[in-house]
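A single protein chain has been omitted; all remaining protein chains appear in their positions.
Going by the order they are written in, the chains are A, B and C; count residues from 1 in each one.
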Amino acid sequence: MNQPPFPRLLVANRGEIAVRVIRACRELGIESVAVYSEPDRLAPHVLQADLSVPIGPARATESYLDGGKLIAAARQTNAEAIHPGYGFLAENPDFARAVGEAGLVFIGPPPEAIAAMGDKTRARTLMQDAGVPVVPGSDAVTGGQDAAAAARDIGFPLMLKAAAGGGGKGMRIVRALDELEPALNRARSEAEQAFGDPRVYLERFLERPRHIEIQVLADGFGTVVHLGERECSIQRRHQKLIEESPSPVVDEALRERMGRVAIEAARAVGYQGAGTVEFLFVDGEFYFLEMNTRIQVEHPVTELVTGVDLVQEQIRVAAGSPLGWEPDPGWPLGHAIECRIGGEDPFNGFLPSAGRITELEAPAGPGVRWDSGISAGYEVGLHYDPLLAKLVVHGADRLQAINRMRRSLEELHVAGIITTQSFHLAVMEEPDFLAGRLSIEYVDDHPDLLRDADLPLLEAAAIAAVLLEEERRDTPRPESARTDGRPRVRQLSGWQRAGVTDGAGWGRRS
Amino acid sequence: MNQPPFPRLLVANRGEIAVRVIRACRELGIESVAVYSEPDRLAPHVLQADLSVPIGPARATESYLDGGKLIAAARQTNAEAIHPGYGFLAENPDFARAVGEAGLVFIGPPPEAIAAMGDKTRARTLMQDAGVPVVPGSDAVTGGQDAAAAARDIGFPLMLKAAAGGGGKGMRIVRALDELEPALNRARSEAEQAFGDPRVYLERFLERPRHIEIQVLADGFGTVVHLGERECSIQRRHQKLIEESPSPVVDEALRERMGRVAIEAARAVGYQGAGTVEFLFVDGEFYFLEMNTRIQVEHPVTELVTGVDLVQEQIRVAAGSPLGWEPDPGWPLGHAIECRIGGEDPFNGFLPSAGRITELEAPAGPGVRWDSGISAGYEVGLHYDPLLAKLVVHGADRLQAINRMRRSLEELHVAGIITTQSFHLAVMEEPDFLAGRLSIEYVDDHPDLLRDADLPLLEAAAIAAVLLEEERRDTPRPESARTDGRPRVRQLSGWQRAGVTDGAGWGRRS
Amino acid sequence: MKYYVTGAGETLLVETTETGVRIADRELDAHIDTVAGSTRRHLRIGERGIPLAARRADDGWVMEIGGRVVGLAIEDERTHAIRELAPGLGAGAPREVRAPMAGLVLRLEVSEGQHVDSGTALIVIEAMKMENELRAQGPGTVASIAAKEGTTVNPGDLLLTFATEEG
Partner (left out) sequence: MKYYVTGAGETLLVETTETGVRIADRELDAHIDTVAGSTRRHLRIGERGIPLAARRADDGWVMEIGGRVVGLAIEDERTHAIRELAPGLGAGAPREVRAPMAGLVLRLEVSEGQHVDSGTALIVIEAMKMENELRAQGPGTVASIAAKEGTTVNPGDLLLTFATEEG
């Protein structure tokens, strides 16, 4: 084995991304240090790490979000570097700075680059100056008149967005001038609540755009490369559900054009490490949306079509190594698709499903990658993100990848909790998806994806239930006698498990 | 989905290769039919198939080797084609012919090609005529004088080999003339016993050659392509244990040369489908060994470095499709390694280990492929081949692949039976393997690979045992009281589980 | 024996026979096996194999089949007949609304005695940092409320009872 980039590295995260980073460390000969909150004492990322340190109670603000505890844990175990994963403190410039001030290496870009991209209006200005196309829009507006003037320039419909943040908070569509002032007031108040910063700006509203993003990688010697695009249009409430690479609408020329722009965007903020430049794409034009200054959930699809281990490269570059290789003109190799397997019930408004995983059989075989943070016996709690695992496939072309994903989803067996498996299966058979006709409205445009089991499936289930029922009745039951004649299940089922038997009744509040 | 090559296909096999073929069928939209012997009623290949048919008792001659039953099962289920996998009837020309005569498609080469390659002396002659280099040797010899004359031409040491078969049966090394006649008599008698054919021929004995083979693929329109090489030198008693692609000693020029020869070999017998031309390689020269006229166990390493699904292509070609693509000049892409996970105890002379698999956690994550025929709860019997699963990894280069294999082997957890996992782990750290210094004597040349656990590991195990023992003694034990003071485990362990505690005591007879 | 199986809004009549089952006038050769040490089952209908996982619920089965989870209630013929002969037995009787997950009761949106329509929000539970709203499945009157704002609940805990109306 070559000299490892660091002797020891602390992973400041949990779940599948912590397992992913620990695997990269093992392959690089780096000792990994896991951190864990109380309920995570025996979580998969702890079992796989070389060392582990407890950092507090379940509540993330007192454990995974407490930068002081993470840095103390790194010092206690003599770790030289901290990998933040995604989420938690991954895009917090103060944490990145504190890590550096503690004499440790932060596996990510310089704090200034995180800060520059974190402020959405500042990032817009920087990008415009760097020649990166942005959605036509305004700077932060101060009041109704200011906003009305900007709105006339931009035209309707338009979008109000919080300057300080993302994720849908403080966002409002405005379709006419008379809607503007009330929408502005609401958006400012939401932004103040969510980010402690009421600043709002205006952008042209794009109808049914695609979400297409470019992966970039930069070393400390001025080399910045791109590794092609990912299409992530299939989202629900701004959360990506399915990603693929290449995009069905990106050809070599467009990839080159978007890649060049993404590299310019990264250079404009002095970027280092792995990052993603997100664009909205509509009518052949692409517009800068934001840059994520960290490894992303969906990085495996890029790894499969390039053969590059992005997490290993991220660590190597942070250790001061030059990239030392060139993107291959043959990329992308084949086609990759990722489905995010969440602990959520897709027929029940994506209601979170917690509990002990009693059985787990992961899909396997040709072209299948399973990145998970769960195992049989693991208790899925309600404290953290419901992402349990990522099922990723690689095929020679998009059709083979889709067929492989369907086959893999059919193989997956998780008992004890409900997952999004069935939603993904429905998408893999849906004609617009098969044809590559996607937009960020895809899920809302296809309500049938969330319909119930069809009759042949139901007939098979009914036959199985009757055969099992006869078997059960033939077997002595010592524990509980049968109850009276009232069919309790039927009565309760409409209420207890709404959606499974009687149509969806639960939903998350938007 | 495109039109499937066949509506329905019967898989005349069991275990991991049956699962592999069924997965290919699912991805091609073909309905799969599994066959099963009595103990395999709930085996993984049966659970994954669309249909299944019982074909008799455990004994293979009355089930998986009974061609009549297999053809009857295909007719009963209206399957149009039969995939034989490897082993069992895969290289039986009579079965291939009977399948065709029953109006079904045999997924494999024409019976004549199987027969031509199955007769080793005939194959030698055919290959020589086609300009394929063979190990200098003789035709079948009829008696001692005949043999002595041939031996003088070839020189010592030399090898006696059965004309009718392979797998080490009827093979004898002869180092001097006076050893020739007794060795000839023994080899003839072994060959007669094993193959019902006493014919034996002579070949020059090569010292420490490598085993390197070329994958070929041929359609019904005269197109034959090669997909590069696999190095399979790590063997034990002619059974491959670890395979990789590319070979550490094959460069582009040699690959091209060996590939051209392999294509000629295939053309010489009118080959169609997927096949493998095996060579011995020593001192920069390669010699034809044999051609396997079927899909091979180690095909996944080629799939990973080419992106071609060999089983799907095999089925497509058998259905009459042209190959329709060219080998890519960029092949091989990265580096792939396969470890065969057998139900055998490597510290105990590879003694077979049967029983119920009570827990199974397969490795996963980036670059890991797991092809298996087992699952948790599955009972491993002693009726069939001990190959349980194949762990295959893909890395950007050989070093990354090795590190990934070690990481994956550390993740694998199988409870209930002993597997070859620990042997593979030892190889992944052995300096000759790391340096790519391989030969078919590798296992015999490295007896330390089979040594016992070292002290740090033993200390950790002892600490764990003591902590668990205290926990156990603190817990009431209703079932059995402690026995007298004699340390029974210690006394028995040397005998019951020889090798684990007192050095190896069991071995398979050669 | 005849069984009435209800799930996903459908009720199917399934009769067991010597060799399998009869369903919708079709005679099927059907058998089911259990994979040792798991909830996995293998249903065979003729030569066709259908993998599924099954676990027993109060008076029925929860099935995982084709990547979907389906809850099925089963009544045998006698039970079904008794219920059919006693019309209105279920109507107007209190229906229980139970917590489908663990979480914090954020808000009660209704009060006892209140009449609600289908779709009316009843209660909001916070879990996984999201607010999850339980809505009425049909019209009815809230009979009693067991849940308290600010308390945590476990799956299956009674939240409120609800008297539904016919229709």
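The working rule: contacts are C-beta pairs under 8 Å (C-beta built on N, C-alpha and C of every residue); 3 or more make two chains touch, one makes a residue touch a chain.
Computed from a prediction, not measured in an experiment: that's the story for all the values here.
Asker: Which displayed chains does the hidden chain touch?
Answerer: In the entire complex, chains touched by the missing one are A, B.
Asker: Would you indicate which residue among B:333, B:357, B:418 or B:449 is in contact with the undisplayed chain?
Answerer: B:418
Asker: Specify the residue from the set A:53, A:301 or A:354 that touches the hidden chain.
Answerer: Answer from the full complex: A:53 touches the omitted chain.
Asker: State which residues belonging to chain A touch the missing partner chain.
Answerer: 33-34, 41-42, 46-53, 76-77, 356, 358, 375-379
Asker: When the complex is taken as a whole, what residues of chain B touch the one chain not shown?
Answerer: Within chain B, the residues touching the omitted chain are 345, 347-349, 351-355, 358-359, 382-386, 409-410, 412-413, 415, 418, 421-422, 424-425, 452-453, 455, 457-472, 483, 485-498, 500-503, 505-509.
Convention: only the chains that are shown with their structure count from here on.
Asker: Approximately how many whole Å separate the CA-defined centres of chain A and chain C?
Answerer: 32
Asker: Can you compute the centre-to-centre distance for chain A and chain B, using the mean CA position of each chain? Integer Å is fine.
Answerer: About 40 Å separates the centre of chain A from that of chain B.
Asker: Determine the centre-to-centre distance between chain B and chain C, using the mean Cα coordinates as centres, and give it in whole Å.
Answerer: 50
Asker: Among the residues of chain B, which are close enough to touch at least two other chains?
Answerer: Residues 48, 375-376.
Asker: Going through chain C residue by residue, note those that touch at least 2 other chains and give them in order.
Answerer: 38, 40
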